[in-house]
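One protein chain omitted, others in place.
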Amino acid sequence: MMQKLLKMMNNESVLFNNLYYHNMLPKIKMNLSCPMPKFDFDVITMGHGSGGLLTHKFLQSGVFDILKNDLLDQQHDGASFELTGKTAFSTDSYVISPIFFPGGNIGDLAINGTVNDIAMCGAEAKYMSLGFIIEEGFTMKEFWEVLVSIKNAADKANVKIVTGDTKVVEKGKGDKIFINTSGIGTIHPKANIHHNNIEEGDVIIVSGNIANHGIAIMSIREGLDFETAIESDTANLNHTVLRLINTFGNDIKFLRDPTRGGVASVLNEIAELTQLSFYLEQSLIPLNDAVEGACEMLGLDPLYVANEGLFLAVVKKEIATSFLAQLRTDENGVNAAVIGEVTRTNPGKVIMKSRVGGKRIVTYLTGEQLPRIC
Amino acid sequence: MCLAIPGKLIAITAQLDETFRTGKVSFGGIQKEVNLFMVPEAKIDDYLLVHVGVAISVVDEEEAKLTFKYLKDMGEVEELELPTN
Partner (left out) sequence: MKFLTEYRDPEMVVQYVKEIKAITTKPWTLMEICGGQTHSLVKNGILDMLPKFITMVHGPGCPVCVTSVSVIDEAIYLAEQPHVILCSFGDMLRVPGSKKSLLEAKAEGADIRILYSPLEAVQLAKTNPDKQVVFFAVGFETTAPANALSVVHAGSLGLSNYSILASHVLVPPAMEAILGDDENTIDAFLAAGHVCTIMGIDEYYPISEKYKCPIVVTGFEPVDLLQGILMAVQQLEKGEYKVENQYARSVQREGNKMAQDTIHKVFTISDRVWRGIGNIPQSGYEVNEEYKLFNARVKFNINIPLAEENKECISGAIMKGLKKPKECPNFGIKCKPEHPLGAPMVSSEGACAAYYHYASADEMVVE
């Protein structure tokens, strides 16, 4: 894309003499806390995505500078680099609405989500791609806020954004902003993550309080307005996970971050794949008080609510205690807990012993969980 | 029927008109504004049952305890009945 841009620039060299163009050049002043540069446009328009001057200006005036690194600076169509060994590669698209929510925004999710997917493969994401699809009329102010979050999240996760794309669609054809990120990284030599490794007797661990993210989102959607802010738990888990892999290697059988569909959906998936049974105890599942209150009020089951900065691990029984101990010293694992174990008695099913002692099957969710009145 | 859960009334927030006395109710860790029209007797620190944003009753704390006494009382009653055999 950049080569095409440069070609267009050369052909349109007459524009360098254009007064209008000179007047439009933004004045950039960057510092670490990233205040928004002065743009001469408040909203993003179709022109900014057209690949011409406006696009160039749009990208040069902020995007490239804020995400600055040696690979991105080359501004080629694609990034070139060397990567050796077994590699993990993942992609995800982020379409969340509202884009700003307590605890973060779509930019945080876009980085952390893909970083975490790579981490669940036992790898540290080293490079990422970043694609925007922006709806015409999206304000520069909001875009900048998202971009700053992307930069901060990428820095914290120690990942470089090395290639990207920007498109603008007509009003009504998008929802403010959609983001796609792909990530790539080398798998840790000691990692051996696959559901086929799961055996009877393995222990199921969750890294913290569940359901925070989904409830945070629901709390600011129309009609569900809680005074006490419940924050999304979006966070990069790569450092946490890689430290654990470094210590415990292939005694960690399986990792997954339970995003949409929650803990119940992930466990149902692997129960079906492995034809083992996953036995949970409700009293062991960690839940923040405010989130529990919100779930009670709305009639939602926290097991099906989305999470972001959370992961499930299935580990060998013998290391469970030390695994938990190490995880709890990590900022992303202070509330980690053992929630159950793998058995053979009910193949393909997730069974839960309720707080009062009765047992039930935790099934797949049909569609999205909706608040109920009865 | 219906989903109604108990929360503690922690503040009266408004009395706009006859249909609108509102208060802040705390449910475990969250708070919500609740309409108090149907519980005119409710006062701060009372526990209210709230359904779709409206308080439908004040929890009777004495009665609440009785559920736990029920089995115990049953046990005592059965012991009393034994001598008639």
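In order of appearance the chains are A and B, and numbering begins at 1 in each one.
What we mean here is this: contacts are C-beta pairs under 8 Å (C-beta built on N, C-alpha and C of every residue); 3 or more make two chains touch, one makes a residue touch a chain.
Bear in mind the structure is a predicted one, so any value in this text is a computation, not a measurement.
Spell out, residue by residue, where the missing chain touches chain B.
Interface with the chain not displayed, on the chain B side: 1-6, 8, 17-20, 27-28, 35, 37-40, 47, 49, 51-54, 56-57, 59-61, 63-64, 66-68, 70-71, 74.
Just the residue numbers, please: which parts of chain A touch the chain that's not shown?
221-224, 279, 292-293, 296-299, 301, 343, 345-346, 349, 351-361, 363, 366-367, 370-374
Keep in mind that, in the parts below, only the chains that are shown with their structure count from here on.
State the interface residues of chain A toward chain B in the complex, per the touch definition above.
225-228, 230, 288-294, 296-297, 299, 372-374
Which residues of chain B touch chain A in the complex?
Touch list, chain B to chain A: 1-3, 5, 24, 27-33, 50-52.
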